[in-house]
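Note that one protein chain is taken out, while the other chains of the complex remain in position.
Right after this comes subunit A.
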Amino acid sequence: MQLTLWSYEGPPHIGAMRIAVSMEGVHLVLHAPQGDTYADLLFTMIERRGQRPPVTYTTFQARELGGDTAGLVKTTIQEAYDRFKPRVLMIGESCTAELIQDQPTALAQGMGLPVPVLPLELPAYTRKEGWGANETFYQLVRGLLKSRVPTPGAESEMRASGPRPKANLLGPTALGFRCRDDVVEVTRLLDSIGVDVNVIAPLGATPEDLLRIPEADINLCLYPEVADQACHWLERMFGQPTIKTVPIGIGATHDFIQEVGRALQLDLDATADPIWSRMPWYSRSVDSTYLTGKRVFIFGDATHVVASARIASEELGFKVVGLGTYAREFAREVRDAAKHYGVEPLITDDYLEVEKKVAELHPELVLGTQMERHIAKRLGVPCAVISAPVHIQDFPSRYAPQMGFEGANVIFDTWVHPLMMGLEEHLITMFREDFEFHDAATPSHLGSSATPGRSQPPPAEPAEGDGEAGETIMAWAPDAEQELKKIPFFVRGKARRNTERYAQEQGIQTITVETLYDAKAHFGR
């Protein structure tokens, strides 16, 4: 058993639902107990969809367990087919149904339905939502296209040779972070370099669209968490190259364009760059100087974390002090990035572990998911959301991509917004007794929510059991304690830690004002 307060991912059948909801003409029958229909709310409320998810549940209850749950499965499948007439039917189980083993997939295949029936294996006790989406999309693509795989050696005859090369956009889904607008932005980006979009899938695609996937020259794996298996298979079976760079951030977008250009042998120098971003200038303008070296902690899915780390360090001049992901399947990418920034990677789906790490690192900004917002709120650290899981406010009405050049504009605004503005930061440091602009007040541009400030101290100072902190209880002289309070609050935690570390190294028992400044000189800031 694993104690869980908040989980980063749902069970794998939620991933399967995300694929079904993304598409048209696909229906999912889920063998699940009464109550599991709560998942519909994710789509109708969080994403505000105006249609019910194309999902039929068996919703069995205790009284059915004694009887014929298998019969219930068959009736449900038949009724779902008769009512919705899907062109592809997917069959899966939720965690409880997995335990009673009715084999709904085998049952469905034996029913002689006149459409493809796709059985899904979704091991609910070992895998999670991201895996479920990835597996479902892969099975769907493979199931529909395996009969069309060209014999080895033969050139695929499906590739149409039009005047402009074509690309598939693979990976965007329902309930994906900003997928809706990323797709628009990437389409614009491709158009600017003379590339057409062939199929966008699964978001908005039909089963017929999936059959056209091999007609494209390349596949853009925009969300590897969803599409990497499918892309890999398409590459092997149809020889379609996969573009692996995810265009989030200015640098990554340029790399992405180059990678597409190389794969399609485009002369990119001849193409004017019609899309342009304000972000590089905003970041270079003097008002942004105070952003330099802001200490940032990044957590989320691997793709957004790796992209964010690059933006943070190369495009905004932040210092990445922590990096991690909840998606174990993509831990390698995050480990590599962590090595690049010289930090310890945090690979965990345990919310409490993330909380502990944030408390320990004292960042000035947290870039994370909905869960990190709770952590940041609790610890009084500014925070911006960069990755799923997200709540309703991160399915905005306005155009808000993360990818491409407009995405970079959005990211600049989003990340800088929670930070205190430069002048305010200076004034608070200079004059500390102002009754309104005291350092525990919310940044004034974020409104004066009656935050009682930091009166409740961050609770998550390393708990007992944290070996290192346990033994080093430093004594602070009262004047040193006073002096510490004069350090701006967003770096005070760091200063305290550095001073204590310095004192320990030097064998100092009681920290004085002198020790504080000695430590400051020693570590430089």
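Keep in mind that, in the parts below, a contact is a pair of C-beta atoms (placed from the backbone, for glycine too) under 8 Å apart; a residue touches a chain by one contact, two chains touch by 3 or more; residues count from 1.
In this section, contacts and distances are computed from a predicted model.
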**OP:** Select, from "Light-independent protochlorophyllide reductase subunit N", "Membrane protein, putative", "Sulfide dehydrogenase (Flavoprotein) subunit SudB" or "Protocatechuate 3,4-dioxygenase alpha subunit", the UniProt-recorded name of the complex's unshown chain.
**Re:** "Light-independent protochlorophyllide reductase subunit N"
Original post:
With respect to the chain omitted from the figure, which of A:E24, A:D40 or A:D191 is a touching residue?
Top reply: A:D40
Original post:
Touching the missing chain, which residues of subunit A?
Top reply: 1-7, 9-11, 13-14, 33-42, 44-46, 48-52, 56-63, 65, 76, 79, 83, 94-96, 99-100, 124-126, 128, 370-371, 373-374, 377-378, 391
